[in-house]
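Removed from the display is one protein chain of the complex; every other protein chain stays in position.
Showing chain A:
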Amino acid sequence: MRRGISAVAMAAAIVLGVTACGGSGSDDKNDKGSAAKDPAAVSGTITYWDTSDAKNEAPTYQALIKDFEAKYPHIKVNYQNVDFTTVEQKFKAAAQSGKGAPDVVRTDVGLIPEYASLHYIAPLDGTTALSDTQDFVAGPMDTTKYEGKTYGVPSVTDTLGLLYNKDIFAKAGIAAPPTTWDELIADSATIKAKVPGVEGTYVNPDSYFLFPVLFGEGADLADPAAKKVTINSPEAVKAVTEAKKIYDTSSLKVDFASAYDNMQTSFKTGKVAMLVQGPWSVGDDLTGSAFQGKEANLGYAPVPAGSTGKALAPTGGHDLAVYQGSGNLDAAYLFTQFMTSSASQQTIALKNGTLPTRTSAYTAEVLKNQTIAGFKPIMDTARPRVALPQVGSLFTPLQQEYIKILQGKSSVQDGLDAAAKEFGKLLPGYTVQ
């Protein structure tokens, strides 16, 4: 069955590839200089893989593509929506075989080092894709760099913050959201005592949500400069001990098979008071009984700080990347430039409520959106993750050990030592303590 599908897909890809080449054949021969001078002369068909939410966000991108095609009438864009959770494997398989790969792909910021190290995406320095680079916010721009080159153009950005239910906080008599993890634990105890049936938070056992706690103690997965695995450092042990304490004292009991869905349901129906979450979840929150029609009830705050006193969360979001083997690089660059321009970013922000990556896109009108206004100050706490190609692979062992720690099956030190050992297998040349 799967073979049948892939054979069909391959046939379709070949046909598409042939037509794409046919359309653009003559222009491929053009020297880059002339294309750069006269963008209107670029022609052909390019394929764009979008990973935005197919129902709520995709129409905005499709409308922008119509504008692009109107501006560059010789370029046709083949829009394809690909599920966010499967795009990594699909893109890598297509990119490696060269069959059916898109020309431009919307890429989670964490995947840029992996794609770049595998030569799947093209360096963009000096191409038309990058324009007004000084306008980009520093954090999102950092996510596009790998070994000194730029491999993507920031499209939208996000980070984790603390979302809280103002009603519950008022009922518990708490004036302001917690600023440290210890305050979060104390506030949760107050909430549990004063508001019956409500817990403080819901710990997401996904290891991405562990980052704010790790960063708060100055810990990270690995140290690429010293070539050292640092996930079992004393700071990391302290951080995970804190995470376990939050889980034991302040969290609703986690359902590990449906953690994310249950977390969202619990928060939006008012069963938990606060969540470490990103701006992408707000749209869903507003459909729940606690926030529907009461958007002002949703409070935004930076993630709590650890013992270092700094509140830090990972930079998320999406960059547009260009497939290195694209048959029509000029059109792909132009498309990338258009989609990440300030005007396009404002359109996306206004319609989808996602955070732009250009300073100039934060206009007064854009800042009227409550989510964007709420998260803009939080973006100051965002910091990049280690830019290692293997980051995607590191999440699995960390996740497994983190869950064992949360379930009490292994101690914090043992669990992190085991994770470090697995990291060592995945990061050749790195020392493990």
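Just so we're on the same page, contacts are C-beta pairs under 8 Å (C-beta built on N, C-alpha and C of every residue); 3 or more make two chains touch, one makes a residue touch a chain; residues count from 1.
Here is the rule we use: contacts and distances are computed from a predicted model.
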Subject >> Hidden subunit of the complex - UniProt protein name among "2-oxoglutarate ferredoxin oxidoreductase subunit beta", "Maltose/maltodextrin ABC transporter, permease protein MalF", "Aromatic ring-hydroxylating dioxygenase subunit alpha" or "Monovalent cation/proton antiporter subunit MnhG/PhaG" >> reply: "Maltose/maltodextrin ABC transporter, permease protein MalF"
Subject >> Contact partner of the left-out chain, one of A:Asp50, A:Glu114 or A:Asp187 >> reply: A:Glu114
Subject >> Of A:Ser289, A:Thr396 or A:Gln433, the one touching the omitted chain in the full complex >> reply: A:Thr396
**OP:** Consider the whole complex, including the chain that is not shown, and state which of A:Asn56, A:Ser258, A:Ser289 or A:Thr359 touches that chain.
**Re:** A:Ser258
Original post:
Of the residues in chain A, which ones touch the absent chain?
Top reply: 3, 89, 92, 95-96, 98, 114, 117-120, 122, 205-206, 252-259, 262, 265-266, 323-326, 329, 389-397, 399-401, 403-404, 407, 409, 426
